[in-house]
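Removed from the display is one protein chain of the complex; every other protein chain stays in position.
What follows is chain A.
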Amino acid sequence: MSAERPAAAEGFPHDLRTPAELEPVEALAGRQVALIDLLDRLLNGGAVLTGDLVLSIADVDLVRINLRAVIHSITPDDPAPW
């Protein structure tokens, strides 16, 4: 249904409290999260992609290329859009 690629994040209100002040400390770490939820975030979804802008010849952003294969093998019916 609503599965477009990341609709750009928009409209962040500013709130200067740090997460640690407001969420229980153990909530973020020390929990076993599902691998697929983690990979959604670390590969398919967000997280800043650098590398490609920085590395030259010797360190081609090979990572991205190979991850495509990984993702593909995880969801064979639904190839990654990139």
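Worth pointing out:
We adopt the following convention: a residue touches a chain if its C-beta (ideal position, glycine included) is under 8 Å from a C-beta of that chain, and two chains touch if they have at least 3 such contacts; residues count from 1.
Just so it is clear, contacts and distances are computed from a predicted model.
Taking the options "Serine/threonine-protein kinase RsbW", "Nucleoside ABC transporter ATP-binding protein", "Cytochrome bo(3) ubiquinol oxidase subunit 3" or "GvpL/GvpF family gas vesicle protein" in turn, only "GvpL/GvpF family gas vesicle protein" matches the UniProt protein name of the chain that is not displayed. For chain A, the residues in touch with the chain missing from this view are 1-23, 25, 27-30, 33-51, 53-55, 58-60, 62-63, 66-67, 69-70, 73-78, 81.
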